[in-house]
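Every protein chain except one is present and positioned as in the full complex.
This part shows chain A:
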Amino acid sequence: MSALSDTTAPRTRARRKTANGNGARSAVARGGMILYLLFLLVPIYWLMNMSFKPNPEILGAMTLWPQNPTLANYANIFNDPTWYMGYVHSLTYVVLNTAISVTVALPAAYAFSRYSFTGDKHLFFWLLTNRMAPPAVFALPFFQLYSSIGLFDTHIAVALAHCLFNVPLAVWILEGFMRGVPREIDETAFIDGYSWGRFFTRIFMPLISSGIGVAAFFCFMFSWVDLLLSRTLTSVNVKTIGVAMTRTSSATGLDYGTLAAAGVLTIIPGALVIWFVRNYIAKGFALGRV
């Protein structure tokens, strides 16, 4: 929050000075940045490269770009329900989980940021420990729990299981953002006769909308990237994309082209979502407390 004390005039002056004085240094920085981005992008490029090649070319020759570009691998996916339904299933539980996590986390984060109450610190720490619980520890008990209550192999089972790490995370991020909103706003609203519910939805939530966006983004992300729990909790009705990828690649004798195409398609939802929150993402990764 200390950035608020900064004024604009000295900042522009300082910027001009750095631009003139440190030409060589900024060139080094630019070079370093480009190298790092290359390191990040080359493996992804390789996957895309493979996804546009027919299988014989993948296995037969070392080519830096597709010699006979083809969309056949993508056509495989869009023509086969087990493939494209994998995306639908995965997105369903991810969206469900995001909605549940953010909804329950909002009032809780408000309580943590505004009130002290008996056991609040312990409760907060206990929540965080769940973010740090290894999913491997929970895989088997989750399987038994959801089987015994008849939720095994449903979207809601995976969505609830992912709440284990997403709810604590959402509370943590939202609490950080809410701390930045001055208490006077709450008090003024209550004096003006707002009920808590109306105040929260009409005034408070718009104020922390970027925080809500970031929290939702993180829930989406962690639910989307998990494979272990979603694979353990589903079998026939809900076949997630992760399962589709492991299964098909072994059944058809390593169909690398289709596997690569499926991989490329899994990157797209994340890339789209990230674009929407790009301006808040750095702060979001700091969990709202820079």
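As a working rule, a contact is a pair of C-beta atoms (placed from the backbone, for glycine too) under 8 Å apart; a residue touches a chain by one contact, two chains touch by 3 or more; residues count from 1.
Everything below uses one rule, namely that contacts and distances are computed from a predicted model.
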"FeoA family protein", "Carbohydrate ABC transporter membrane protein 1 (CUT1 family)", "Endoglucanase" or "histidine kinase" - which is the UniProt name of the missing chain: "Carbohydrate ABC transporter membrane protein 1 (CUT1 family)"
Residue among A:Ser209, A:Ser235 or A:Asn279 touching the omitted chain: A:Asn279
Candidate in contact with the missing chain, chosen from A:Met85, A:Ala139 or A:Ile203: A:Ala139
Contacts of chain A with the absent chain, listed as residue ranges: 1-3, 5-6, 10-11, 14, 17, 25, 28-30, 32-33, 36-37, 39-44, 46-47, 50, 58-59, 62, 64, 100, 104-105, 107-108, 110-112, 114-118, 120, 123, 125, 127-142, 144-145, 160-161, 163-164, 167-168, 171, 179, 183, 221, 224-228, 232, 241-242, 245-246, 256, 259-260, 263, 266-267, 270-271, 273-275, 278-279, 281-283, 285-287, 289-290
